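Every protein chain but one is kept in place in this view of the complex.
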Amino acid sequence: MSARPTLIAGGVLSGTVLALAALSLVWVPHDVTALNIAERLRPPGGPHPLGTDHLGRDMLSMLMVGARSSIAVALVAVGIGMGAGVPLGLMAAAGRGGWLDEIVMRMNDLIFAFPALVIAILITAILGPSALNAILAIGIFNIPVFARVTRGAALSLWTLDYIRAAELAGKGRARISAEHVLPNIANLLIVQATIQFSLGILAEAGLSYVGLGAQPPTPSWGRMLAEAQTMIYTAPRLAILPGLAIVLTVLGLNLLGDGLRDALDPRLRRAAR
Amino acid sequence: MILLRDLGLSLHGRPVLNGVSLEIGRGEILGLAGESGSGKSMTALAIMGLLPEGAELRGHLRLNGLDLLSLSDRQMCAIRGRDLGMIFQEPMTALNPVQRIGDQVAETLIVHGEATRAEARRAAARLLHRVGLPPERFPPTRYPHELSGGQRQRVCIAMAIALRPQLLIADEPTTALDVTTQARILDLLKGLVAETGMGLLLITHDLAVISGVADRLAVMRRGEIVEEGPAAAVLAARKHPYTRALVAASAHRPATPPPLPGPPLLEVREARRSYPAAHSGLFRRLPPHRAVDGVSFGIARGESLGLVGESGCGKSTLARAVLGLDPLQGGEIRLDGEVVRAGAAMPARLRRKMNAVFQDPYGSFNPRHRVARLIAEPFHLDGRPSDADDRIDAALEAVGLDPKDRDRFIHEFSGGQRQRIAIARALIARPDLIVLDEAVSALDVRVRAQILDLLADLRARFGLSYLFISHDLSVVRSSTERVLVMQAGRIVEEGATEKVLHNPAHAYTKALLSAAPKLKEPD
Amino acid sequence: MLRYALTRLLSLSLSLIAASIAIFAAIEVIPGDPAAYMLGLNAAPETVAALRDELGLSGSVWARYLDWASGLATGDFGISYTYRVPVADLVAQRLAVSLPLAAYALALSTAIALPVGLWAAARRGRGADLGIMAATQLGIAVPNFWFAMLLVLVFAVKLRWVSAGGFPGWEAGLGPGIKALTLPAVALALPQAAILARVMRSALIETLGQDYIRSARAKGLSRAQALRRHAFRNALIPVLTILGLQFSFLLAGAIIIENVFFLPGLGRLIFQAITQRDLIVVESVVMLLVFAVILVTFLVDLAYAAVDPRLRRR
Partner (left out) sequence: APPDAITLGMVLEPPNLDPTSGAAAATDEVVYANVFEGLTRFAPDGTVVPGLAASWETNETATVYTFHLREGVRFHDGTAMEADDVVFSLDRARGPDSTNAQKALFDGIDSIAATDPLTVTVTLARPDGAFPFKMAWGDAVIVAPETAGTAATAPVGTGPFRFDRWVHGDRVELVRNPDYWGPAPALARATFKFIPDPNAAYAAMMAGDVDAFPNFPAPETLPQFEADPRFKVIVGTTEGETILAINNRRPPLDGIRVREAIAHAIDRQDVIDGAMFGYGTPIGTHFAPHHPDYVDLTGLSRHDLKKARALLAEAGQTDLKLRLALPPPSYARRGGEIVAAELRAAGIETEITNLEWAQWLDQVFKRNDFDLTIVSHTEPMDIGIYARPDYYFGYGKPDFVALMDRLAGATAPDERSEILKAAQRMIAEDHVNVYLFQLAKTGVANARIEGLWENAPTQANDLTAVRWAD
């Protein structure tokens, strides 16, 4: 399969969403914190290209600002996962077969063993619901994912002769991990990051849906969806628009990940030429 | 019987074969030689109709007059395995790891509807016996991973000959195997041809192998057949300059400077290392596997010491211990009088005195770094010297590369050039000892000759010492003064290379020597 | 092997102990009190204290932990604070829904994904493959609660083929039980099937590039035969890994789907127990889930060995 169309479609989709989210930092059509009950449930048109919601807020603005929280949550969660998971994975691979490896991997298994949503609910019960806690909950579950991917890829690199050469040059494990291992698994990690990013957006939606994510008045796609679900019969637009936003963004990120994987995989690259 | 006429092939638009014409008769063995990448495997795959995606094939290809190129895939399926059999280059991966060997052999019979399942099983057992895997010792219920490389190659042969094909193609059937196993496989193939009268296309880049087996020889270069004729005649006459170059390269002997006087540089005493054994059965645990078992030897300054032995005898394990990469479990290694210990315990002073060149010229470089950075890696220990750049240029020149190459990436070099860069890296911090672990095995004959020359030259100029590990006796003969013969973790014979290789004392050395194919020198 | 089994068992029980401490500690720091929750806005503090005593909530942390942990070890899960029935009974009731649901969804997703993955791999790069891959991308991108709502709307509200949710209980018969679980299982299975089909396809494509496939072709097998007889089994390892993860997810992660279909499943039990601060239920159920996941991982390991003889020794 040629990598190009996937990459372009994915890039355009996720780029648009990112751009809209970025734009919302400086400008939105209407203030999303100002309610206007009299203007509620207006159909699309006029000053509101996508209409208004049940509290009279502009849907387009809500979606733009909502993108921001969805993206922020997913992004920071991926950041946490990578920030902790990658070093752990590198360490485990560097000490392969040793006690460190064993401890890191068992801890990973343990995190994996906890049902993610339950832990998210528990964290929320302890710390109260907020976007920050959603980030924490999603982030924690990204750690073992990145640790595993990193360790797996790093282990195969550790068998290569250039690592031997670096050892012969007197370099320590940490240095070798940073200098030789990490750059060579970066592709894989980038691809994994796009996947986790899209999963993060879905997870944020799920958490917000059960009331654990971003808190009002900050709009978030998941919460918009949750609040609109019972209005799907009277004003289906309210539930369909945020749902569509989630689907398109996740789709875009997945396509981007797929495209990147193909574009970055030397075997596939050669075949495509 | 099989006839190739003006066969042309391009892969994704890039020409790979160009006007290849060949012919093989019944009971005939045709050797196809040529350096790496010359198109030998593609010729074989073209005959089988198993070319990779993006291939475009032109010309004529006939089996007993039947035009193979006009057949549909379904029709080809009926011919493959029945009339055409093939053994692939890499025995370690050619078998399905999750299927029993007996079933894999039997499948050939079942697919072609030649036997019921039960009959096929019995036939498979007979076939395996025939290729030297008697059911008492190697039951057909084994899985591939329970066999050695040579044994797997035999399974592949059994698979390929199950229906007595008219033509058997063997693509480098022995490159991955050590000399003794190689000899057994070649004998087996020769026997089969004599017995069944099939034709055999034997592909290899090793002229010595061909000279011992093939009736006729075709030499291939850049997708073209440059010379063809009776094997002995072609090798003797060497009409085409390329053939001449190939033969010369495989018999190449660099000049060897004498070692320097003085105390030994490296001393190894009673070195021992074992690996924990696999579990066998439910509760029993086998005794640990002794990979290196009480090895002692020394290397003088300026000396090149060979280490030979078949695959798995412990050579690499020993090399890693010498380099201080893996710990020993017993004995001692001293370099310049100081004890070598693995891990961080090794002082920088000592670490600097050694370096190594490994087998795989691609895998030994980080693909993301430029040559200058790759070569400069050993500077890590003492910090980068002020004249680092000059020294990088000098090292590149020393191995016959252009200093301008310093900004290129490793994938932009050929295998031989890469191996030179590896040597440059090993040299740059001016070590006293370089360990060469199968440093030339992956290279084709011509490049190999260049590298051997370079190593000899560097030794003469800088007074380096080498520990030269190889399972290729001809290489060891041409570039070492002294040689150690290793078998199952022990040194069984030691002495001057000429003496040991001409007049072996130990039975194992004798077996190794007699198994090694030799290319006869023309008078 | 015995030693291997023993060390494995030891690490397993250490994991469980670590998990039990983690859970207990987490629950200790949750603000909120089951007694206060149960007694509501008008209760006097003494009444709350009386209920706390009655529920056994006033002992020291350690005493309560040991009490609970030793109970778990002997199979005694304690008594629910709010429901006042043994936790084991509650869990058994819920498992009777969650376990069949997870198995049903898993079976559905496997039954869809494996053939689809196989089909797409065999037509790699062609239109059918591209179409299937696009569909799987979409399947992954659609949030499953959204999809579930849609299913209810179409099949329960509009067509009225099935009820909108709820579970009649197995005593109502196998047929009605399965019928009630069908929509939820479909809602759970489709996204999983999309993931699984992708994994299956890429694993197959990976194995199709292996040398032994070429060997098989050299024997005279057609492309399809080689795919079925040689590639399929070799591609199963990554598929098994994903299946293992999915089962664990389905068992506890179906909360949202259980909500949409108001099924009395394990996920909702935990959710409700957390809101009502029925902490002993939370603790015990989470422990049970951790145990189940560890068990599934172990079973998946066994399955690996069944598929791949190279993994049998060790």
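What to note about this one:
Per-chain residue numbering starts at 1, and chain names A, B and C are given in the order in which the chains are listed.
Simple rule for what comes next: a contact is a pair of C-beta atoms (placed from the backbone, for glycine too) under 8 Å apart; a residue touches a chain by one contact, two chains touch by 3 or more.
All values reported here derive from a predicted model rather than from experimental measurement.
The hidden chain, counted over the whole complex, makes contact with A, C. Although one chain is not drawn, the whole complex shows that of C:11, C:93, C:182 or C:210 it is C:93 that touches it. Checked against the full complex, the one of C:39, C:69, C:237 or C:303 touching the unshown chain is C:39.
Of the candidate positions C:78, C:117, C:165 or C:244, contact with the hidden chain is made by C:165.
Among A:44, A:98, A:183 or A:216, only A:216 touches the chain left out of the display.
For chain A, the list of residues touching the undisplayed chain reads 33-35, 37, 40, 54-56, 125, 128-130, 211, 215-217, 227, 229-234.
Within the complete assembly, residues 31-34, 36-44, 46-47, 50-51, 54, 82-85, 90, 93-94, 149, 152-153, 156-157, 160, 163-167, 169, 259-265, 268-269, 272, 274-278 of chain C touch the chain that is not shown.
Please note the rule applied: only the chains that are shown with their structure count from here on.
Separating the CA-averaged centres of chain A and chain B is a span of 47 Å.
Each chain gets one centre point, the mean of its Cα atoms, and the points for chain A and chain C are 22 Å apart. Contacts with at least two other chains are made by no residue of chain B.
Counting partner chains per residue, chain A has no residue touching two or more of them. Partner chain C is touched in their complex by these residues of chain A: 1, 106, 109-110, 112-118, 121-122, 125-126, 198, 202, 205-206, 209-210, 225, 229, 232, 239, 243, 246-248, 250-251, 254-255, 258.
By the touch criterion given at the top, residues 12, 53-54, 323, 325, 344, 346, 348, 351-352, 354-356, 358-360, 363-368, 377-381, 422, 425 of chain B touch chain A in their complex. Put simply, chain C touches chain A in their complex at residues 11, 14-15, 18-19, 22, 26-27, 29-32, 124-125, 129-130, 133, 137-138, 140-143, 145-146, 149, 153, 245, 248-249, 251-253, 255-256, 259, 267, 270-271, 274, 282, 286, 289-290, 293-294, 297.
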